[in-house]
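Here's a structure for you.
Of the protein chains in this complex, all but one are displayed in their positions.
Chain nomenclature is as follows: A and B, assigned in order of appearance, with residue numbering initiated at 1 for each chain independently.
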Amino acid sequence: MNEPYLRKVTLKSNLFIKVLRPLLGALIVIFVLFRLYQVLFVQQEYGPETWTRLLIAGLIIGGVYALIAIGYTLVYGILFMINFAHGEVMMLGAYSCFFVFEALKTIRVSSGENFSNAFPVLAILIAFIVGMGVSAASGYFLEKIAYRPLRKAPRLVPLIGAIGASIFLQNAAQLLFSPQLRDVTNPEVMRRGSGWSVLINGSNVIIPYTGVFTFVLSFLLLAGLYIVVQKTSLGRAMRAVALDKKTAALMGIDVDKTISRTFLISGALAGAAGVMWGIHNGLVYYFVGFIPGIKAFTAAVLGGIGNLPGAMLGGLFLGVIESLGPAALGIDFQLKDVIAFVLLIIILIFRPSGLLGEVLAEEKV
Amino acid sequence: MKTPITRSARTGIIFGIIHVFLVLIGFNTLVGTLLARLSGAQLINALPAPGFMITYSLLLALWAGFTAARKGEANSLPVSLAHGAVAGVASGALAFCFSLVISWFLVNRVDFRQYLAVLSFDFIRITLFNLAPLSGSLATAAVFATGGALGGLVNGVFGLKEVKAALGKVSAAFTGLRHRLNSNLRGKYRPVFLAAGVILLAAVVILLPLKWGSYWNYVTGTVGLYVVLGLGLNIIVGLSGQLVLGYIAFFAIGAYTMALLNSPVPHNLMWGFWPALLLGVPLAALAGVLLGLPLMRLRGDYLAIVTLGFGEIIRILLKSDILTDLTGGPRGIQNISGPTLFGRTFNSDIQFMYLIAAAVLLAAFVYNRLQYSRAGRAWLSIREDETVARATGVNTTRYKLLALALGAAFAGLAGAIFASRNQFTGPEEHSLMASINVLSLIIVGGMGNIPGTILGAFALKGLPEILREFANYRLLTFGALLVVMMLSRPNGMIPSKRPKYRIPKETADDTPREARHDG
Partner (left out) sequence: MKALKYIIMIVLFSLVITACQPANAATDQAADAAAPAACAADAFGCAVFKTGEVIKIGMGAPMTGGDASYGIDISSGGFIAVDDFGDLNGFKFELVAEDDGGTAEGGAAVANKFASDPAVVAVAGHIYSGATSAAMPIYEKVGIPMLSPSASLPELTTLGSTVFNRIVFTDARQGPPAAEYLFNKLNVKKLAVLHDGSDYGKGLAEAVAAHFVELGGEVVVTEAITKGETDYTPVLSAVAAKSPDGLYFGGYTAEGAIIVNQMKQTGLEKVLFFGDDGTYGADFLSRTGPNGEGAFATIAPIPPDSAEKAAFDAAYLEKFGKEAGSLSPYTWNGYDATAALIQAVKSVAVIGDNGNLYVPRGALVKAVRTLTDYKGVGGTYSCDASGECNTLPPMFVVVKDGAWVPAP
């Protein structure tokens, strides 16, 4: 036998872990602290009102990321596949939101107002029901048509299938609805840009209604999902399938049905995220799911993929970092994604399975 | 209630839904237009004549009927016909309702294009075969029913004993021919055939670029560069099993090295092609090592997302304001000069084609040697189980870094040639979608082998060019084909054979020392 095969490898691979990694960590911490000191105490560019605004924006976008990330994580936890088309499922939800409000706008009620202004709560509820329904259905059929036959295939194959599905859905939406950018017309009380006004440091900081709505609803949905997964029989089945499909089947769990339902739930959550996107950001077009999809995937990995609280934490964390990071470090806003990704790399260097990931996650993949 | 007939009705309804979807994206007129163009007929107002639309509907219904009959496992002609007819009627009923709905827009002059982009009045009219709403809808239903029945009939005819026997004979004859050919190839004539093949290939590689015009030279050149990229990524993903999603970053490093050293703006260094190439390739490899070093502990999707992030970081930095003076920012770099060899400057598509062919051959050679080397075996063991590989004494860190460095070097090579050929490179050339394309091509083709990579590159970069006839439906078709390819061949078009260990006879009782690969 040849030498390299037998040689002990501990020294070389541990050189990095023992020496370089702490060094790198120290360097990064020193750099960040230095920049923070410069920005906060030397330059003092931003007053408290700016920090508040940044934080609000970060939390809102983080809430949406979290909701989409949950969808990734749910599917990943069970099938170990990256559902690349998840962002497109969200896009369908956003389109549903647009169409619902367009339709409700044309309905006149007796007071002469249109339906969505007269009954805003009902209108938003309809938008959510339709959006979540459409997205859940598309998630369900996506699994049934494109992923189920590939369950036994090598691990990367469903990923490519998902990429194909993502390209297909994007182009289908473009061809169906034209590539035009659409603006969702909210009910008047939820007009974008209106909100509670707080006076900080002599400047009006607006906490938008749509933003608070988005944030609160994200967390309600996440809490609901957590209860479903932890307390119901469906949740138990999902966890069992995630742990071991064969054993779960032997215990009488219908694996196919459980996976289908997982896709239903993850699709519905993406749909909810899409509707919120429509209500808060307003802009809907066929490519709208792509960037949030990638970001949410990042968030899911950041939190430890397959871990529900991890995805929530990762989403919020990513949103806040994207929003606060450039200002806090005094770097161009153009580079916010660089900051987010560098942070991701650093976190994964020190915690290879994400913020809340199980230590042994690497054994699964 | 799951009798075979209701199942056929369900198939019909599914096809009806497909029909509705295709009409709403305007795919029916596209097919009609293509049919019209094939037969040389004139378009009326940019739309095909009703006859072609009827042909399209008939073809779709035929497919529905055929599928239904085949799924229903009809074993006789009448049963098959019945299945097809049921499917046809079911899809026809759906198509009928849908036609009524869209004709409502026509009758009431409602312009719905604000929401569904294709629904112009002309389009609705031609979808109804230029007939009145009710008769048009009825005609649609009739066409679907007829088509379905025909589909069933076709399936039934194929199911007939006589036809089956005839088909069997034909296929047996083919198999016999193939076996004879194979045995000849394997036998004593093997060297002769191989030599003939190599000469033929050489002739093709030398002669074709001269013959087939700049367009196909360009397309094949792109495919060639993606073969190099695919082989490089195959070392990382296919052999050593590390999922890298930001592979295009290394390509960008090669391209930008070439561009910055070899263009008048922004630095006017003009080193020439070869020095830039010789610098770009090691730089890309170095980037691979530097990226890999801190990430050795990451596996699977964690590695994927980190490398995805790396690719995005490179792209955003290239276009960012802070590096504009260095890299040209979002404008990219124009006027990159081509290579000079023996005093001649490469500028035509033909010369570049030869250069790319040389690069592909080099990459394939290196890949082939690597695959069966000790490094190749080490990678394989890492791919199968990293912990076990480490336990058996494979220096996993070293071999994983080696894979990253080599893969990155391949990408650097492709990137440098790519930039020089296009005379331009910019940050948006190196977006995430490009990485995904490369990953898709190695998986579609079949991971870990050279022919698969070549075929995959054709599928991923050649297919969209061939699909140009589909105009705006190009990517839609492409996405659908990607899914279909994965569903029908989950292991890729040419699956890799696992190397078999042949135990030499004289040492059969001992542990095999030397392993031979048969692949």
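By definition in this document, a residue touches a chain if its C-beta (ideal position, glycine included) is under 8 Å from a C-beta of that chain, and two chains touch if they have at least 3 such contacts.
From a predicted model like this one, the values you see are computed outputs, not experimental measurements.
> Touching the left-out chain: which of B:Lys319, B:Arg383 or B:Lys400?
Per the contact definition at the top, the residue touching the missing chain is B:Lys319.
> Taking the full complex into account, find the residue in B:Gly426, B:Gly448 or B:Gly492 that is in contact with the omitted chain.
Answer from the full complex: B:Gly426 touches the omitted chain.
> Would you mind spotting which of B:Ser39, B:Ser135, B:Asn335 or B:Ser373 touches the chain that isn't drawn?
In the full complex, the listed residue that touches the missing chain is B:Asn335.
> Take the complete complex as the reference. Which residues in subunit A touch the chain that isn't displayed?
Missing-chain contacts on subunit A: residues 45-47, 49-50, 53-54, 56-58, 60-61, 171, 174, 178-181, 183, 192-193, 195, 203-206, 208, 277, 281-283, 285, 287-288, 290-291, 322-324, 326-327, 332-334, 336-337.
> Which subunit B residues would touch the chain omitted from the figure, given the whole complex?
Given the touch definition above, subunit B has residues 111-114, 117, 119-120, 182, 185-186, 190, 193-194, 197-198, 200-201, 204, 208, 211-219, 222, 265, 319-321, 324, 329-332, 334-335, 347, 349, 418, 421-426, 428-429, 433, 451, 454, 465, 468, 471-472, 474-475 touching the missing chain.
Note that only the chains that are shown with their structure count from here on.
> Quick check: how many Å separate the C-alpha centres of subunit A and subunit B?
The answer is 29 Å.
> Within their complex, state which residues of subunit B touch subunit A.
Residues in contact with subunit A: 21, 24-26, 113, 115-118, 237, 243, 293-302, 304-306, 308-310, 312-313, 316-317, 320-322, 374, 387, 390, 392-398, 432, 436, 439-440, 443-444, 447, 472-473, 475-476, 478-483, 485-487, 490-491.
> Write out the stretch or stretches of subunit A touching subunit B in their complex.
Residues 2, 4-9, 12-13, 16-17, 20-21, 24, 76, 82, 99, 102, 145-146, 149-150, 152-154, 156-161, 163-172, 175-178, 294, 297-298, 301, 305, 332, 334-335, 337-338, 340-342, 344-345, 348-349, 352-354, 361-363, 365.
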